[in-house]
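All protein chains but one are shown in place.
Right after this comes chain A.
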């Protein structure tokens, strides 16, 4: 009966596509987390009244972040083709999508990190200073632990955006569920494929949201 309703579904292809989507999302998420954290910390620390107050550096980083956030993702991928080709050696497949995914998502996460760090009680940072803490101690033992629930909810939101990005990247040849839905589904007028791809993507989104909410709640001792 299932084959009657969904005549064009090949289970192996779906597993392959789902794997590729997970692969791209998770690797890109790790890269985004690290680069976004760096960007967010720099934005926060160099702001007016910050520990490394530096107007110029702050302006430069803020501009880079804003520019990359302003470029629509699908155009960003095209813009990055030469860079990707140089870095990965190809412009097709899941690996080729990674640079664009990270460059597209990291500035977004960087802003979320900055917001999270601003929410840290200034009094606590001051208390650490009064105890004679070094800047590195303040970053790793005060700022990051105290903003952890917000950093986790931020990466959850970013992960969901990234899943969307992988589908877009898929449409121009990156592989994964987006690619499968577009080439094997839409272009062949096999809409059952599009439908199943959508359902799987929604499930992946729900999964990430659930994990993110759970971890964030567990860490929050306020």
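Following the convention adopted for this analysis, a contact is a pair of C-beta atoms (placed from the backbone, for glycine too) under 8 Å apart; a residue touches a chain by one contact, two chains touch by 3 or more; residues count from 1.
The working rule: contacts and distances are computed from a predicted model.
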>> Can you work out the missing subunit's protein name as recorded in UniProt? Choose among "ABC transmembrane type-1 domain-containing protein", "Stage III sporulation protein AF", "ATP-binding cassette domain-containing protein" or "Protocatechuate 4,5-dioxygenase subunit alpha".
In response: "ATP-binding cassette domain-containing protein"
> Which residue, A:134, A:188 or A:217, contacts the hidden chain when the whole complex is considered?
Replying inline: A:134
>> Tell me which of A:48, A:189 or A:221 is the one touching the absent chain.
In response: A:221
>> Which parts of chain A face the unshown chain closely enough to count as touching?
In response: 121, 123-124, 126-134, 137, 141-142, 145-146, 148, 219, 221-222
